[in-house]
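A protein chain is absent from this complex, but the other protein chains hold their places.
Then we have chain A:
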Amino acid sequence: MSQPATTPDALDAPRTPDAPDPLQALDALGPKGPYRSRHRLTISDVTGTPMAELSLVPRLFVTRALAALRAAATPPLEERLAALKRAGELFATGTVAGMTAAAYESAVCRMSGTPLANVRIAVEAIRLSATEAYRSVQAARPVGAVGDWRDPYARGGTAVWIRRGDVFAVHAAGNHPAVHALWLEALALGYRVAVRPSRREPLTPYRLVSALREAGFGTDQVVLLPTDHDAAGEILHGADLSMVYGGQEVIDRYAADPAVLPNGPGRSKILLTADREWRDHLDVVVDSIARHGGTACVNATAVLVEGDPAPVAEALAERLAALPSLPPQDETAVLPVHPVETARGFERLLLGKAAGARAWLGGDGVVDDLGDGSAALRPAVLQLDDPRDPRLGMELSFPCVWVAPWTRAAGVAALRDSLVVTAITGDEALLDALLAEPSIKNLYIGDHPTHWIAPGIPHDAYLGEFLMRTKAVIRG
């Protein structure tokens, strides 16, 4: 039998009453309300200062919570949409679980090292997703399907769009708070949702689930289940459908499981062909690399240049070198910040992989010690000789870009396995081929950054395509 993890902190002596600044308690949000476990994880900010205590629930709690979600009924559509809208506004601007929006933004910056501006982008994305939930999910509905058997179309026979299950689980990532915008669509579609937060940044889902509850969702409609790895699998087991985030190994593990939707590295790319003047598009390329601190799957990892890539790499290096190193809560911060040791780990990995590449930026390292225990990760620009070099697909969570020459012979193959390709080209045959390539998930043509997204636009296909199916219905 596998054994439950031990609970070394469960028996810590209780804090003395006069202890200063008790840590914020991030309770699990279970079907009976907040749950404070004995097994808790201290969450520190990027300087190493403890900030919060996250309650980690045991496997049995997960089993029970998912059973409660399964037993619950889904509220009517109108109620769900109204509650979602309220929750989105509350999340973005209100005081939730005793925390103001400004305090949340500052806290999540310090906890995750995400620059403040990016947190604000994420907050807006979450607010929009909640507010626009109906429009967003309806975009995924097949044109032949209606939402209800009472629809007049059903008299002559039609398709009705129905859920593939009732309980949806999310193993969330901590790289960017905006990952929590997506699963709101599942709530809009009538799923009961269980979220397992990332242990690096549990504050965003804690606030979001709290806001959803304050806005009217029942405790048996949406739960927050922080767990250690031992209990994580139980969440997937207890749900009908799940979405997981992770590296390539996660993608591989769940590739064959029809009940799991894996979200992995984006490996987004930009293609600059010779018929376009690349200097005119430099802003979009820089923005694609650096927006979101380079931490998102939609950030450009590779730039392929028809012709000599060196001038492009040089220009990118010059522009990216100007980005300031600042603490994440600074209004003008743009680079991700980590505890120094974590940052050094990223740096070692980069330098190990960069051997033989021409380093335009970051060749001596990317760690900028901020002197308070944390470090900013500075951008890196590395030039490769071959568009087939596998390092073009190596994604790191800071602005790190691999630049390589592209040729007609390398073709579409060099752009495979990309969440987004921004193609700056006038070659329509090439665009046809890029659109037809199944492993390129999104194609942006011309001056659009790889991180462009809007409600109603699929991110990696519509989530609705995974959550829903059609059923034939005819009635007299």
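Throughout what follows, a residue touches a chain if its C-beta (ideal position, glycine included) is under 8 Å from a C-beta of that chain, and two chains touch if they have at least 3 such contacts; residues count from 1.
Basically, contacts and distances are computed from a predicted model.
Enquirer: Absent chain per UniProt: "Autoinducer 2 import system permease protein LsrD", "Phenazine antibiotic biosynthesis protein", "CRISPR-associated endonuclease Cas1" or "Carbohydrate ABC transporter membrane protein 2 (CUT1 family)"?
Expert: So, among "Autoinducer 2 import system permease protein LsrD", "Phenazine antibiotic biosynthesis protein", "CRISPR-associated endonuclease Cas1" or "Carbohydrate ABC transporter membrane protein 2 (CUT1 family)", the name matching the hidden chain's UniProt entry is "Phenazine antibiotic biosynthesis protein".
Enquirer: Of the residues listed, A:296, A:354 or A:367, which one is in contact with the missing chain?
Expert: Reading the full complex, the residue touching the unseen chain is A:296.
Enquirer: Among A:34, A:165, A:233 or A:307, which residue is in touch with the absent chain?
Expert: Residue touching the absent chain, from the options given: A:233.
Enquirer: Looking at the full complex, which residue from A:104, A:191, A:346 or A:462 touches the chain that isn't shown here?
Expert: With A:104, A:191, A:346 or A:462 as choices, the missing chain is touched by A:346.
Enquirer: Which residue from A:85, A:163 or A:199 sits in contact with the chain not drawn here?
Expert: Touching the chain that is not displayed is residue A:199.
Enquirer: Even though one chain is hidden, which residues of chain A still touch it in the full complex?
Expert: Residues of chain A in contact with the hidden chain: 1-8, 10-11, 37-39, 57-61, 63-64, 67, 173-175, 198-200, 229, 233, 238, 245-248, 264-266, 295-297, 299, 342, 345-346, 349, 394-397.
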